[in-house]
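Here's a slice of the assembly, chains where they normally sit.
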Amino acid sequence: MGNFAACCRGFWCKDKNPDVRVSLPAVCFVWQIAMIILFGLFVRYDEESDAHWSEHKHENNITSDIENDFYYRYPSFQDVHVMIFVGFGFLMTFLKRYSFGGVGFNFLIAAFGLQWALLMQGWFHSLDPADGQIKIGIENIINADFCVAGCLIAYGALLGKVSPVQLMVLTLFGITLFAVEEYIILHVLHVRDAGGSMVIHTFGAYYGLTISWILYRPKLNQSKNLSGSVYHSDVFAMIGTLFLWMFWPSFNSAIADHGDGQHRAAINTYLALSASVLTTFAISSLSAKRGKLDMVHIQNATLAGGVAMGTAAEFMITTYGSLIVGFCCGIISTFGYLVITPFLEKYMKIQDTCGIHNLHAMPGVLGAVVGAITAATASESVYGHEGLVNTFDFKGEYAERTPAMQGGFQAAGLCVALAFGIVGGAIVGFILRLPFWGDPSDDNCFDDEVYWEVPEDEESLPPILEYNSHMFGKNMSNFTVEQS
Amino acid sequence: MGNFAACCRGFWCKDKNPDVRVSLPAVCFVWQIAMIILFGLFVRYDEESDAHWSEHKHENNITSDIENDFYYRYPSFQDVHVMIFVGFGFLMTFLKRYSFGGVGFNFLIAAFGLQWALLMQGWFHSLDPADGQIKIGIENIINADFCVAGCLIAYGALLGKVSPVQLMVLTLFGITLFAVEEYIILHVLHVRDAGGSMVIHTFGAYYGLTISWILYRPKLNQSKNLSGSVYHSDVFAMIGTLFLWMFWPSFNSAIADHGDGQHRAAINTYLALSASVLTTFAISSLSAKRGKLDMVHIQNATLAGGVAMGTAAEFMITTYGSLIVGFCCGIISTFGYLVITPFLEKYMKIQDTCGIHNLHAMPGVLGAVVGAITAATASESVYGHEGLVNTFDFKGEYAERTPAMQGGFQAAGLCVALAFGIVGGAIVGFILRLPFWGDPSDDNCFDDEVYWEVPEDEESLPPILEYNSHMFGKNMSNFTVEQS
């Protein structure tokens, strides 16, 4: 009987054996080699990146160098790139002992995800019918970064509770789902979503939350409490917050229509974000004793305005409309941290480490709704005839679409994003519950020790211990004698 | 009598009650709602951001897309944006226990300030006479960031000694004063100041110093000493320093004349900054025992060259002229930290937390003087006739102006900036002395505990205390017995 219990216990321990020495390298190698083979079979440079450009130029009578300007879209790419790696990465360093995991695993899955995204998005959007190959250029690598963002959002809900192998699996499926969902929303439904309120934020957030729900850990936080921050880890997280906040206008405008669309997307996002900051500070102060601000709110809810402008930023939402959206989102998001996150954890069994429900899910849905309303109420008097056609791309087979219809399709797009997030998350969640992914035990959550060689903090500890033993050592032995 | 004393004491305590639970949310909400209303009444997209652009293009026979290129000025905007939020924000994280306040309140007032700046600057510079509305585009949001910089400089003098509510008031008035001052200097006097040596740095610094003078706290620093740094807070501040230093060429060139003016502004600023670094290291080393460098100097004085090139960067100051300016500024600024800041605090009763007198006031004034001299000595042989007209904008009603006259107007501009800074600072300072703004008592200055929920630093403290009590606990009780 004792034997059987030990055996069970052994199985359980094996279940939560966070040793990834075989699995992590295996996954990295196999998937990277697969990427090399698939890129070899399918991916080529597009016209603008290929050395045949100068011949292409002659054939098409292009005289100006400006037609192939590198600085068209490339500055936007770099801003988005900073958001993905420094923004998301440092935003997740706030935990006192999970900063390595926050910034490090973010780095790992983003670097893998963007390769897989180039392929998946390429098959759906950039396939050259002439030779069946994907032609990539700068716009593809922006889109790959966007695609990765969805998985990084999902990681936010799971931060500290999963193994890097699980994250790689989450990313593989997440990118796949994203590409299909994006294809349906943007191409089949012909929905506008330049900054991804639906495609990126709603999908990513519900994908992560559903997985977190399935991986629920009832005994989390009962032992040592590592799920908080320390002073300097909060300052590190502000690096992430600020780079996300500053570059969000670039995020929402990066693939918007060149010309007035990009200008408008940047300005609207800039305004919504600044309004979010004020209402976040207001609610955070209002909710605490003596009006003390909470860093968690400042780090996250200030960004909600950017999420919520993902769809409508390129529309004529007006400057005050943008401010109103930011105003509401700051309130809703901070309120979410105060009330909804504890509620979700207690009653819905969803543990959401970074509070992505407040930063991405709610503002994302709100953004989709705002986008649908703004689209439905668009008129020629506001946009001009040509402006309306350009903004909503009412061309070709969509030439007959009216703004009201477009509003309906926008709403349908939101449903698709939600469905993909929840159903996809459920499936991937069950896959991640399999017992061989090396996830940590409840006691080891939020602790870098599990997956990282963590340096001893000699600066604070040993000098004092040494000092103590040096000063009291003699006396202590003295005592021992005395006491005996 | 005792009753009266208690009453007085009660009043005094109330006076320094740093509870902002009502006032901060109230100010944030009221002002954000006011912004929404004013934007609704007054702010519209400009031609390039409006969906009517494509029609406008046809009407004006514009064929090239390049006429509405987003990447004209937008990369400069992002660089300036990084300076405002990460640069200024992290530069103020150097205090050991005021990093949250440094980066957090910087975030709050910048986000509020830029909205108010869009309105104030809009009324003065971008009002469309046709419909009485402000038309905003990318250049307006660069200018709003510039405008905010003035208030953030002022915050540097007050860091750790004021409440967020006071900062919001300071910003409201600061932006208003800035917009008027800028209008007088740039439009009425027709002064050139692309990087804002006068308009931004001189004004901002004297505005902040005057307020600090009026809010003088005689008993500051007599209790616990929180006005210094710790090792890692100094490294955080270097993030701010470096982002300011790197992007300063973008700051000074962001709104300079497109073409040769922008090139020159970037190159001159780049050179001046690099010379500042060398002389800062030299003086810092020279002034200390064993030549040890002081992080305060490296964090701040290295930037003085950028401040001092704010006016002259777009002129033909020559490459070696830029180096000379940077050379002098590094010396003056470091010398300021060593001698003038202590002097100001002791004899002038000006407490300047970040040393903005050394980084912004002196280099700003110097920059204005250098600009005036460079303008006064400009000649057609150096600039070419057309170059002279373009650089100083000697067109329209200013067609008759000579370089010598321009030099005089430049000097007049400096006086205006000084007057606005000092007089405006005095008025706002008295407003901020009113007893209901929630500023901290002298004992609580430089302490985030007052306005923030600060996490306990469990990583260093408890294990040792535990260890001690574990080892010595028994013996101590032993002692107590022994002693009695």
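Note that the chains are named A and B in the order they appear, and that numbering of residues resets to 1 at the start of each chain.
Definition applied: a contact is a pair of C-beta atoms (placed from the backbone, for glycine too) under 8 Å apart; a residue touches a chain by one contact, two chains touch by 3 or more.
Quantities reported herein were computed from a predicted structural model and do not represent experimental measurements.
Enquirer: Given the 2 placed subunits, let me have the overall number of copies in this structure's complex.
Expert: 3
Assume only the chains that are shown with their structure count from here on.
Enquirer: Based only on mean CA positions, could you tell me how far chain A sits from chain B in angstrom?
Expert: Comparing mean C-alpha positions, chain B is 32 Å from chain A.
Enquirer: Inside the complex, what are the residues of chain A that reach chain B?
Expert: Touching chain B: residues 66, 71-72, 75, 79, 96-97, 228-232, 234-235, 238-239, 242-243, 245-247, 250, 253, 258-260, 262-264, 266-267, 270-271, 273-275, 277-279, 281-283, 285-286, 288-295, 298, 302, 316, 318-320, 323-324, 327, 382-388, 390-391, 457, 460-461, 464-465, 468, 472, 476, 479, 482-483 of chain A.
Enquirer: Quick check: in the complex, which residue numbers of chain B touch chain A?
Expert: Against chain A, chain B makes touches at 18-25, 28-29, 31-33, 35-37, 39-40, 43-45, 48-55, 58, 65-66, 68-71, 74-75, 78, 81-82, 85-86, 89-90, 93, 97, 99-100, 103-104, 107-108, 111-112, 114-115, 136-138, 141, 164, 232-233, 236, 239, 438, 451-460, 463-464, 467-468, 471-472, 474-475, 478.
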